[in-house]
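My questions will all concern the structure given below.
This view holds just a subset of the chains, kept in their places.
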Amino acid sequence: MTGIPETASWREMGLKDKEYELIKERLGREPNYTELGMFAVLWSEHCAYKHSKHLLRTLPTKGARVLVGPGENAGVVDIGDNLACAFKIESHNHPSAVEPYQGAATGIGGIVRDILAMGARPVVLLDSLRFGPPDDPRSRFLFGGVVSGIAGYGNCLGIPTVGGEVFFARPYALNPLVNVFCGGIMKHEDLHKGQAYGVGNVVMVVGHSTGRDGIHGCTFASDVLDEDSESKRPNVQVGDPFMEKLLIEACLEMMARGAVVGIQDMGAAGITSSCAETAARAGTGLVIDVGKVPMREEGMNAYEVMLSESQERMLLIVSPQKVHEVKSIGAKWGLNVAEIGRVTDSGKLQVFHDGVEEASIPVSLLAMGSPEYTPEAREPEYLRETRELDSGSVRAPEFPEMKDILLKLLGSPNIASKEPIFRQYDHMVRTDTVEGPGQGAAVVRVKGTKKGLVFTTDCNGRLVYLNPKGGAAWAVTEAALNVAVTGAKPLAITNCLNFGSPENPEIYWQLKEAVQGMAEACQALDTPVTGGNVSLYNETEGEAVYPTPIVGMLGLCEDIEKRITPGFKRSGDVVAVLGKVWGDTRSLSGSEYLEVVHGMVAGDPREPDLNLARGIIEVLTEGARDGLFGSAQDLSEGGLLVALAESCIHAEDGATGCVVSPKALGCGGREDVRADAMLFGESNTAVVVSFPEDVDEQVAALCRRHGVPLSVIGRVDESVVAVETCGGQRVLEVPIAEIAGAYARGLETALKR
Amino acid sequence: MKFRGTVTIWLKEGIFDPQGAAVKGSLETMGFREVEKVRIGKSIVISLEAQGVEEAGKMLEEMAGKLLANPVTEAYRIDVEEEKAGADR
Amino acid sequence: MRFGVVVFPGSNCDTDAYHAIKDVAGVQCEHVWHTTTDLSGFDAIVLPGGFSYGDYLRCGALARFSPVMESLYGFVEKGRLVIGICNGFQVLLEAGLLPGAMLANDVLEFRCQWVNLKVENNKTPFTLLYDPGEVIRFPIAHGEGNYYAEPDVLDELERTGRVVLRYVDGSGRPTREANPNGAARNIAGIINEKGNVLGLMPHPERCAESILGGEDGRRVFLSMIKSLESGALASR
């Protein structure tokens, strides 16, 4: 063994003193330098989930359709017809904060390999992004780099980026969030796992050569950003999408020929984690020879090879008889394929270099032995202030002001059209994108069936900040309603928990509450969690991001021809609300309206009414099956009036307006109802639908059956959005041209300011 | 006086250059086996007005440091020369 | 009748073209690996979209040196049909089968969106099912679709009716706003002198079925089939 650890090197590598002691104790000796490096990366927060594992265990993970739950590279859900969908979301926040283009690009690369590792062909990407305000130059730089990085990588792969979200708020200025989602399709029998079974089987690496890039990337991802972060240059990994494309095709071909026993992507912590995890899952050991790994730089030592995070590499476990076939497929695609070791029954990961044993560690200790922490949790101070949203402090605007407010909201970068982003993404390649980005959840057909898969990512961090438990439940509910408004059934979720430092009791409390809220909502909506990712330490100098538990949801549309879209269809159709719009001051809590118009981030958002949400989902899916609805759009940022405006913007010609009177929502007689809250309030479990008058009774019956309040509020009309009071007096009228203009130009205008 | 500055930008040593690697691969398939390494960078030619070569250099340095190169991944070199009237590539 | 869709390692619209030809247009179609040197069994060849060899240097630059391109020259000589879509168009330009070159989009961004196109010439084997001057809608998806050629080359293309498709607004005018990438004279697609090689940036295979938002693209493939059936080319 070479290399004696210097006294403080474990600290530099990010290990705590206690952890170092634990390693010594469990190993029965001092680890050498290479071994220490291997522990440091695998026991990092990013790989080991030290602060979150016990919380994640509380999430519901079982369901009739779940074929593979958390623990593998991605979750897999049955979609019928002997087909399955693998999907997962992953963060690349820290790398993107330092080098936005490559950070985002390699994020795409990583999540795609996770899906590939399950044996699925990756078929969709979504991106969920958070930045500081667009008028801040640094935020603009990060935004531009991230979006072009996603475009640069994803477009080359030929995987359409069909949706996503972006939200701008001050707390993300120094810590942008870049979460990327990938979904893939496979036949049931194509399912593969990251397991190193079969003593004597061959361990192979396929794809790129290994360089010195990204050493300790995941330790970096588990640290707070500081002034030094910019100089953490060795952590910058450069993506090579063409290589990734070759890797996808080659691996799919190898798996299709039955040549692969186990497969795992090399993401964070490279060869070390892929070897340790595959062996640990199978209860085997591995012996590998570092010298056999194709290297792109000379003189690399075992430490560097084991910890490199060079991109576009996969680890394969192959039976000896199939090695030749694997190599010839690799050659066909012009890829390096190297035999680097064997599966053993030692239970250890043994690493040799030039005949010298450089490391020998029990895989269970490496992959599963890290300590778990349950830090102190304390309700944050700030909540005492923010919860007190005094209705008196929010001046109620008069109706004549409402027009400007509506246009301001539609032009707010958080609500305005995201076309400046998604027009840079190839969202049509593969010719399955039936509903692409721009108007709601993405709907992707499954060729050869009548089915469509529906994908969305959602989370409003501002709501989570003000009410972590309720806000996380909202993220699930919003995703489910986004799926349901297409007429599809929500099936399951993946999540990415983006928080500050868990060592801060207030942040830890946010995390704990959010996980609980997510668990309750997933339970109630029957959408189990099949996997995800945790990204902590998203903070700089004590300034943490909004707690942002992003939900990526998969839904299933049984008949794609019967899908519902958000745009109004025919003039004269009835406009109605399914669910409940509160219309009181509390529903303004955390709203876009409150921030954009009143400059406040305050209030105590209500938790979603999960029972009601369940009912609404039933109504929408049944209604879609029976072809009742012309359109459906859920209420989110901007509330009821923005939802109506969006249904107009996305409408068919001749149906681009509506006249509504919110009296039917109960304004008459209730004192706590105020017009701005009715029109712009957000924490409402509600959906705007339209339908032809002649199915009125059917819709009403359907809603009664599921206990969902139905309030008819108006009609689809030619080309204005108009509001009438209880007395029938027209108090607000905005021409659709102005609405569409504000919505179309909002983001670009904000970015140019 | 008019100057022509050339800011040449490469990826820092140690950062993988997939573009260069791809071009090396194609040169090899075309039969150029003598090629050992290819790195691809940018060459930015800026014509500008300045008092003298020093001032021009200082301005270019600032442009490169602040805008043209990404300090996280790229290194650069600056060359300045006086622009001869009419000379143009 | 057999169509072949060339597969370069980085092609990514190959399966889309295959689907449009085989499943939508309903004729025989096969994938042709880029190392293939024998194209004799095919009546028409598609060079699909994607990033043929990563396109790190210039789009299509490396694909030109692939073995399949050698045989493509002979295929073109014989008067068989070749259509290059998006990256395939770029490959045809680099290979000298069509004149001109592609520059980066003037907006300096990749653009994926629907565009209006005017069929400037419907007397080609690729457009014979369109009306003259018809305005159709196709998607584009590229970062380098800014067509460039010397002015005299452009004049010659115009004069000989070889500008087949042009970016236009809804009423058929080739305005600046309707031009998504800065292409010279709003050119979206051109044909060779002989009339058997078409290159176009927009993607007909992405709009061959109504569920994808439009089916204007289907007639490109149906035109090719019709012209092959009528043997118009064989008799040339």
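We just call them A, B and C in the order they show up, numbering each chain from 1.
In the analysis below, a contact is a pair of C-beta atoms (placed from the backbone, for glycine too) under 8 Å apart; a residue touches a chain by one contact, two chains touch by 3 or more.
Everything numeric here is computed off the predicted structure, so don't read it as measured data.
Q: Provide a label formula giving the number of copies of each chain type in the whole complex.
A: In the complete structure file, each chain type occurs as follows: A x1, B x2, C x1.
Operating definition for what follows: only the chains that are shown with their structure count from here on.
Q: Just give me the whole-number Å value for how far the CA centre of chain A lies from that of chain C.
A: The separation of the two C-alpha centroids amounts to 36 Å.
Q: Indicate the whole-number Å distance between the mean C-alpha point of chain A and the mean C-alpha point of chain B.
A: 38
Q: Which residues of chain A are in contact with two or more other chains?
A: In chain A, residues 240, 242-243, 334 touch at least two other chains, as defined above.
Q: Considering chain B alone, which of its residues make contact with at least two other chains?
A: Answer for chain B, listing residues that touch two or more other chains: 18, 22.
Q: Taking the complex as given, what residues does chain A use to touch chain B?
A: Against chain B, the touching part of chain A is residues 98-99, 102, 211-213, 230, 233-234, 236-240, 242-243, 296-297, 310, 334.
Q: Provide the residue numbers of chain A that touch chain C in the complex, in ascending order.
A: 148, 151-152, 155-158, 240-243, 245-246, 249, 333-334, 422-431, 433-434, 445, 447, 560-561
Q: Which residues of chain C touch chain A once you look at their complex with the stated criterion?
A: Interface residues on chain C, with respect to chain A: 9-13, 15-16, 19-20, 49-51, 53-56, 109-113, 139, 141, 143, 203, 205-206, 208-209, 211-212.
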